[in-house]
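To start, the structure itself, in structure tokens.
Only one protein chain is missing; all other protein chains are in place.
Chain naming follows the written order as A and B, and within any one chain the residues start at number 1.
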């Protein structure tokens, strides 16, 4: 339990997937204009992360790792060079699946999120989380918690950014800096803030 | 989809280098730059730009993947079932990326070591996916090829600018060659550590976007 808590705090604050590792930047910048869309996208990313991280763990453990095919009687095979393509295929399939399920059962939510869903497939935060899960050697439960809390961290960052950008509408900026330009600079400042968390041991 | 409508206008006639074709290549170079205006491909832009050399290799690798995927997707555009198009595009893109990665490992091992995981992460570079969805799905192979070329060059321009700024300010070098004279260091000049870290890239990119938007007169409200 204690360890899971430590993984969670790390993933949300100290090693925030977006602000400390800079993954999932594109959709973060493109969709943080309004709080509502930011929250919607944040939850979509979180959901996909919760599903894909454990699934990728299973795939790695029982198919890709060196000797993982032992249960099929083929212990000499090492498929780890297929890791990346398998992960990305799982992610794309999951995103497509989520899209179809939402379309069928909750059209309102689908309409709210619909346009962001295909973009999630290429959100490197998702792939990054799976890769990190692999290097850190987590087990199944840890991977699930890691996926969930990485998602929460991402959600937190994008909602925070959206809040800042809403306030920013009232400030007078040079026209060329409005929008993306100032967002970049603010992200830089936010990242400097989060970098001070790095190195804390829990 | 969202990225689609903004930029794609199907090209009707296919000339080899007509006005429209030239426009397709020229537009994304500056006026409709994929990074600064379409907000695509920023993740990788930040990660590899601490010095110019990996930046340049990254640009070449991306150009190969983007033009390749645009052409292939465009060739298949009438056969891809809509329901599974995301996964189809991603399979094509990731196959190409793995191919580039393997080729680098075989023929330019030093380079591939330098870029390591970031060649593979081209898969998740949204420029590739974005252009496939926005342009290649609706256009013939030749214009798609040009679109891929134009966008990768546009990406390269910004990337090289960021790489130049970060290497010069962060370590006083250009392409690994010391340009800030030793005398300056002796007078108390210090390299700007911030530029090496990712926040430095954000801030530099923010300023480049500002300049880019002032010159191309593209303002957001």
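Rule of thumb we're sticking to: contacts are C-beta pairs under 8 Å (C-beta built on N, C-alpha and C of every residue); 3 or more make two chains touch, one makes a residue touch a chain.
We take it that contacts and distances are computed from a predicted model.
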Protein that the absent chain corresponds to, by UniProt name, given "Glycine/betaine ABC transporter ATP-binding protein", "Peptide/nickel transport system permease protein", "Na(+)-translocating NADH-quinone reductase subunit C" or "Chemotaxis protein CheW": "Na(+)-translocating NADH-quinone reductase subunit C"
Touching residue (missing chain; options B:40, B:61, B:88 or B:168): B:88
Residue in contact with the excluded chain [from B:60, B:196 or B:211]: B:196
Hidden partner chain, touching residue among B:36, B:50 or B:139: B:50
Contact set of chain A toward the excluded chain (per top definition): 15, 66-67, 70, 74-76, 78, 81, 85, 131-132, 135-137, 198-199
Sites on chain B contacted by the missing partner chain, in the whole complex: 47-51, 54, 77-85, 87-88, 91-92, 95, 98-99, 102-103, 105-107, 109, 113-118, 137, 166, 193, 196-198
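The definition used in the following text is that only the chains that are shown with their structure count from here on.
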Inter-centroid spacing, chain B versus chain A (mean Cα positions, whole Å): 22
Contacting residues of chain A [partner chain B, same complex]: 22-27, 29-30, 84-85, 88-89, 92-93, 95-96, 100, 115-116, 118-119, 121-124, 127, 131, 174-185, 187-189, 191-192, 195
Residue numbers on chain B that touch chain A, as the complex places them: 1-3, 36-37, 39-43, 46-47, 83-84, 86-87, 90-91, 94-95, 98, 117, 120-121, 123-126, 128-129, 133, 197-203, 205-207, 209-214, 219-221
